[in-house]
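What you see is the complex with one protein chain gone and the rest in place.
Labels run A, B and C following the written order; every chain starts at residue 1.
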Amino acid sequence: MREPERHAETGVRLLIVCPDRGGIVAAVSAFLFDRGANIVESAQHADPDDGTFFMRMEFDLDRLPGGRDGFERAFAGEVAERLGMRWRFDWGERKRVAVLVSRHDHCLLDLLWRWRRGELGADVVGVVSNHSDLRGDVEGFGVPYTHVPVPSGAKAAAEAELLEALEPGRPDFLILARYMQILSPGFLARVGVPIINIHHSFLPAFVGADPYRRALDRGVKIIGATAHYVTEDLDAGPIIEQDVARVSHRHGLRELERIGRDIERVVLARAVRWHVEDRVIVHGNKTFVFE
Amino acid sequence: MREPERHAETGVRLLIVCPDRGGIVAAVSAFLFDRGANIVESAQHADPDDGTFFMRMEFDLDRLPGGRDGFERAFAGEVAERLGMRWRFDWGERKRVAVLVSRHDHCLLDLLWRWRRGELGADVVGVVSNHSDLRGDVEGFGVPYTHVPVPSGAKAAAEAELLEALEPGRPDFLILARYMQILSPGFLARVGVPIINIHHSFLPAFVGADPYRRALDRGVKIIGATAHYVTEDLDAGPIIEQDVARVSHRHGLRELERIGRDIERVVLARAVRWHVEDRVIVHGNKTFVFE
Amino acid sequence: MREPERHAETGVRLLIVCPDRGGIVAAVSAFLFDRGANIVESAQHADPDDGTFFMRMEFDLDRLPGGRDGFERAFAGEVAERLGMRWRFDWGERKRVAVLVSRHDHCLLDLLWRWRRGELGADVVGVVSNHSDLRGDVEGFGVPYTHVPVPSGAKAAAEAELLEALEPGRPDFLILARYMQILSPGFLARVGVPIINIHHSFLPAFVGADPYRRALDRGVKIIGATAHYVTEDLDAGPIIEQDVARVSHRHGLRELERIGRDIERVVLARAVRWHVEDRVIVHGNKTFVFE
Partner (left out) sequence: MREPERHAETGVRLLIVCPDRGGIVAAVSAFLFDRGANIVESAQHADPDDGTFFMRMEFDLDRLPGGRDGFERAFAGEVAERLGMRWRFDWGERKRVAVLVSRHDHCLLDLLWRWRRGELGADVVGVVSNHSDLRGDVEGFGVPYTHVPVPSGAKAAAEAELLEALEPGRPDFLILARYMQILSPGFLARVGVPIINIHHSFLPAFVGADPYRRALDRGVKIIGATAHYVTEDLDAGPIIEQDVARVSHRHGLRELERIGRDIERVVLARAVRWHVEDRVIVHGNKTFVFE
């Protein structure tokens, strides 16, 4: 007879945001200790500016008598409500991700390559594109590819089709791996999962289109890339990760793009790994990354 | 009897901007070779976007029969005019610099320290400030300090006084080492020498005031500093050098400022050295740095 | 009447190393919570390789009824002994540091400058040098300067004199800010406080003398600096911090030294700050830095 309520859990994560006050760590760690949890990793941050406390804990459990639901109910009743917490347990289920892409292949292939070698920590359930160029590459990895064109003037219909294309994969989050379409607020509301975008500049510099061209025109000595969560405000969502590289007057537009591609894929990979490992807490328009 | 026309010259620099075409290097190097010049360093760049050619040469001369004027006249007549060059010889005279500063001491003291150990390559002829806080430090280095307050509503008079204060030092260029006043177009026109400013962000992000505060609010993962030539457009002049450092949610405003100070002084020092060594060519709103 | 047992404590730090097992965080945080502590910052690390657990907590106390001694005794009896902890409270007293230097001024002046502006977090109680070159600079900061020459063949006597020179300042730790003498094991044993050294290479590359010369000869494209605790093995003590900069064939020995100076002072400053804030735990020959 199967006894799911007694199995062990590993890699459970608990994320907490609450008003800062004494006793938070003591209350949480006592709750976990009483249930036989072994804390593997713990990090916290108290923001002096607005008095908010953030915590991420990762722990193993030898047994789970009341099941996950019982565990969560007990945590709410014994700890969270009293301390005014916004909280979330992640029980270590492998996350599912769908990737949206246009024509640039570098971020997409890099993600698929990391996924294949087991480095991504999530399952790629599908790729959707407004172009058909990369179908062969994607299917070569054994990943379903759906072409959803976005004809001029027909964005609403295209977004409806996009939602349909995403549905069977039941993704836990989306990655825009250089998807060159702006998603409408309506789409964001209906898709209902976090979306990570890679922007090819060190935001907030060069918000919007053509950042490499504008970097060249401005004569900057450093270019960069930014991975951020998508919000209704274009390129203004919470920044997860950024990195940069030096350039000089010797580099033309194509060199900037080439150098930038290497930054983009590394920045995106880091942001995705942190998201997958529940290391990112969003608060206001900022992220707290417990890497 | 003095024979200035026969003395040797070392470290002479020639900077050229002209339309790109064949024969430029040949013409210039033949001219120099015919006069016994030994080219110590040479760098060039042809911009494919607008067909402009840039060159910096540094050379020694064993003798200079017609003097510097004769040399320059010959270059104009035999080479420069035919090839449509904008050109400039720098005969290696030690440049003179005045520093403008408000209350932050880190960039100023770093410059003075580099100057004292002979690392700056230029002579600091004076420091002018709209505050009197740093007088002791500056005078301790044996450098004249002038206090030119900028009372609210009396900027024009203050700028006139500033020009007067700068005049005796006959500076070849100015450094704004965190000078927290905006200089008027009129001042820029009358002062007539290049001005290098250090801005405490990786421009064009956070143009204007309070960049560290705004970096904190935006939640960027990288902060930086930018050294640029001052133009009438605030923070929009040609960028000479930039650098950055990683930050995280753990860093509050004071930590950003502390980390930023270390970037600012290094970026400013590099920009000043390149300017002093005539390694920077400004073209349009961009720099070509032959480091 | 003085009531020391009722005063508040802020910025108390607790450092723990012990075998990893369940309940450590719960036990420590319950102990602190019971005594009214407010945890300001907390970080932990469980090393999977050797099963060791590391923790740093920083907290404030509103009252301290049994005084510091009573608090520490209670912690030992109620928590530490049972869990096999190596532990240490730092009660936030300002640390005292003495600096040893030879002729290079850049690290020394940088430390003194940071000290003067309140950025160092420790008090500089004295500078000792085997040369007299920098006396004027040091005394200009109001810091005592002692010249302890190290004549060839008289190292033992010099080290005895050095110990004597250090004694009145009662330093909590020493900084070797480019002190070009090797300290004997006997000296290290007798001085009895941690010593931070700045080495001008990215160790373990170029252990020993003349690292910039050897970097030039090897043709590396990156140079660096390393701050480490001094042990009997030359340049082999636990590394606290490292950083690097790119170089090229255009840089000769003097340029490497110039670029290196900027790395050295920043790396040393970071290491010193982390040490001062008790962010560094040494275990075996490695450091765990809870920055």
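In this text, a contact is a pair of C-beta atoms (placed from the backbone, for glycine too) under 8 Å apart; a residue touches a chain by one contact, two chains touch by 3 or more.
Because the structure is a prediction, the values reported are computed rather than measured.
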item: Touching the absent chain when the full complex is considered, from A:34, A:81 or A:119; value: A:119
item: Among B:46, B:182 or B:209, residue touching the chain not depicted; value: B:46
item: Contact with the hidden chain (one of C:48, C:136 or C:192); value: C:48
item: Residue of B:29, B:231, B:248 or B:285 in touch with the missing chain, whole complex considered; value: B:29
item: Positions on chain C contacted by the hidden chain, ascending; value: 45, 47-49, 54, 202-206, 218-222, 224, 238-244, 248-250, 252, 285-289
item: Absent-chain interface as seen on chain A, which is shown; value: 105-106, 109, 113, 117, 119, 140, 250, 258, 262, 266, 269, 291
item: Interface with the unshown chain - residue positions in chain B; value: 21-27, 29-30, 32-33, 36-46, 246
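As a working rule, only the chains that are shown with their structure count from here on.
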item: Centroid comparison with chain B (C-alpha atoms), farthest chain; value: A
item: Chain A-chain B separation of Cα centroids, rounded to whole Å; value: 43
item: Sites on chain A at which at least two other chains make contact; value: 45
